[in-house]
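To start, the structure itself, in structure tokens.
The complex appears here without one of its protein chains, the remainder shown in place.
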Amino acid sequence: MAEVTFLEALRQGIWEEMERDDRVFILGEDVGLYGGAFKVTEGFSKRFGESRVIDTPISEAAIVGAAAGAAHMGLRPVAEMQFIDFISCAYDMLTNYVATARYRAGLSTPMVVRGPCGGYVRGGPFHSQNPEAAFLHTPGLKIVYPATARDAKGLIKASIRDEDPVLYLEHKWLYRRIKEQLPEGEEILTPIGQARIAREGKHLSIISYGATLWKSLEAAEQLEKADGVSVEVLDLRTLLPMDDAAIVATVKKTNKVLIVHEDTRTGGIAGEIAARINEQAFEWLDGPIMRVTAHDVPIPYAPTLEDFVLPQTDDIVKAARWLAKY
Amino acid sequence: MARIDVLMPQMGESIAEGTLSKWLKKVGDPVKRDEPLFEISTDKVDAEIPAPSAGVLAEIKVQEGQTVPVQTVVGVMETEAGAVVPAPAKPEPPKAAAPAPAPPPPAPKPEPPAPRSEAPAARPSARPADGDGGVQTAEQRLRTKSTPLVRKIAAEHSVDISGIPGSGYAGRVTKQDILGYIDRVPTQQAPATRPQALGPIEHPAVEPWPGDRVAPWSKIRKITADHMVASKRVSAHVASFFEVDFTRVAQLRARAKQSYSDRGVSLTFLAFIAKACAETLRKHPVVNSAVSGDSTIYRADVNVGIAVALDWGLIVPVIKHADELSLMGMARAINDLGERARTKKLLPDDIQRGTFTITNPGGFGPFAGIPIINQPQVAILGVGAIEKRPKVVTAADGTDSIAIRTMGMLTMSYDHRVVDGADADKFLADVKKLLQEFPEGAV
Partner (left out) sequence: MALPATRPTAAVPAGVVLSPDQLLEIYYYLRLTRTLEERLVALYRQTKVIGGLFRSLGQEGESVASAYALERGRHKDVLSPLIRNLGSLLVMGAQPIEILRQYMAKADSPTHGRELNVHFNDLEKGYLGQISHLGDMIPVMAGIALSFKLRGEPRVGLVYIGDGGTSTGTFHEGLNLAAVQRLPLVVIGEYNHWAYSTPPEKQFAVKDLAEKAKGYGVPAVTVDGNDVFAVYEATRFAVDRARRGKGVHFIEVKTYRRKGHAEHDDQHYVPKTDLERWAKDNDPVDRYVQRLLTGEMVAEADLKEIDDRVRVEVDQATDACVNEPLPAPESALPGVYVDPPAADTLWFKVL
């Protein structure tokens, strides 16, 4: 076992896949010589050569489009968006071209688009975004969003091996803050489409992912100690396709559910989750389905503003406490 | 003179800690504003960090080579009189906010979320629901209908929500409220004695196929299911079969039926059987016992439970001090308990502290069955269908012939941990004898 950061686990995952499969290659800005803005691909160029770690111009649409073409021809591209906020420049390519390729044209497009997302780092509106909602309604695309170091590794490997295009969201605040013991010499693969119980509980379920998973776990600890409320926490890990069975199972178990994510309230995927719970587990609800989310504003830069706008552990504690008492 | 904290800076969004690699000044050295004060090393970069202000390095808190989280105080400076005193990096309590560039009025203080859109009715309001003055308010609705889950539990147990005190929001009945109520007023309850399980009982999941209907268990079903599994785990189940000639009992019953009926009592075979068992249990205490750890508890009383099958599940009301009852008393007790079971009027005491159980499926039941012991008892008697069958009878002079007799099979499952075969057989033999030679005077 070795203690490994989220970022290191991610790096290991890509590295292992590149060693295992010659067809895997990386393209993006500053990924080769520099090793990536966050050093995810540090050392890759030296090990795998410049032809497999391509430094591209600042051209997100071209990066995604070129990845698609290469994928059609049997290669396995891993395209990096330097900050996921710039994926908007490739929105057309990713949604219109890549996601629809198999359905409309029988074209295999096994590619991964990955990039650092998320806030709590005083990055302002263009270095803090969580874009999953913009892509959730895009059939043909898969979306994964690990919270743990283990899943960072397991999901990047699974994504690279998946036959469908995968959007892989890695939270920049978690990069160096999460450290876990990971077994060495063992293949770590996390199945796409499968959620994970991060903490067992009886009275109330929190469904979350990404950085807010950790805040939810903190909140669960506090609620247990202070209120004797036993909170179950479900880490979605994959956002598309969503693990309905796991969501329904936890609702049936505790009968109360709080959905927590960093994205905005309006249009954030909590709405989708709530609708599914309503459809599949209505009779099991002993309280309304509630959400803790960001406010509906662009993410501001100043610490006091960002801390207010984004969900904090304290917000989750208050919300869960309210729901537990309902 | 003022003291200022010197902090470990954050050089990059994802950096959480830094190593203080070198102090460039000693304690007591004067320092100019922006003059390099110490060197740091992080994952991404090494850098010289300038002094926050002009002054003197007063204290070193973090030594060379130490790694600390960003924002840690690494040292303290004393500033010269008149120099600017920078505030600590943490924000001060915020003042009233300046308006946004296009100054709109400040955000109105939000109302307590109302029961519309996605906000919950966090504060009880007396607003009537949509338009019609005669329709329930949200709170009334909540109190009478509560939530989907509570409604489901109420339906399964045929409980009226409005009769239950509610401790939830707006006085609504919560899951805990209704389950607690059902526990205390067990009109539907399975045996009140909890199964003495060895370890947790889990019922493995099975995959439903398309078209299957998955019906989640009611509470009574769950209790029954757990109890049955636990009983089989705990007791060493063995069964003995005794065929009893009920011809005499049938005759006695036929003669006495009307007079019993006149007194409002239906006289059944079951009453005879229960009486025979109750008396015989006194003579065989081990069959009227319970197992506790390494001990046998010989019960003081003989309390015979009669299993009743209802539409919604099994229940076992108990006839207390059954050995003290006459046949009339026994029959009456059986009638009463059965009636109250069917109309959900049993009290908690009615289903507790049984010491022996009889299960009688009645005329449409099997020839014989092998019942599961009702914990924490050690024996249960199953009554097979009582019907006319050919039987060999030996006349006084020894000749055998075939006669038509009213026969029924009694099956007793017993716990071989404490009831040995001989105990069980002797008990059953006595019961059989008593039934076959039932005294006319006892009717």
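Read from first to last, the chains carry the letters A and B; within each, the first residue is number 1.
We adopt the following convention: contacts are C-beta pairs under 8 Å (C-beta built on N, C-alpha and C of every residue); 3 or more make two chains touch, one makes a residue touch a chain.
Keep in mind the model is a prediction, meaning the values are calculated, not measured.
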* The chain left out here touches which displayed chains? -> A, B
* Check each of B:Val70, B:Ile370 or B:Ala442 against the chain that is not shown and name the one that touches it. => B:Val70
* Structure fact -> From A:Val257, A:Val309 or A:Ala324, the answer for touching the chain not displayed is A:Val309
* Structure fact -> Sole touch to the unshown chain from A:Glu8, A:Glu29, A:Glu132 or A:Glu232: residue A:Glu29
* Structure fact -> Where chain A meets the left-out chain, the residues are 29-30, 33-34, 37, 55-59, 61-62, 82-83, 85-86, 88-89, 122-127, 265, 290, 292-293, 295-298, 300-309, 315-316, 318-319, 321-322
* Structure fact -> The missing chain sits against chain B at residues 6-13, 15, 33-34, 44-52, 70-71, 84-87, 89, 91-102, 104-108, 110, 112-113, 119-120, 122
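The working rule: only the chains that are shown with their structure count from here on.
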* Which of the residues in chain B come into contact with chain A in the complex? -> 13-16, 43-44, 91, 94, 118, 120, 122, 147-152, 168-169, 174-175
* To do: Could you pull out which chain A residues touch chain B in their complex?
  => 7, 38-39, 121-123, 127, 172-173, 175-177, 255, 265, 282-288, 290-291, 303-304, 322, 325-326
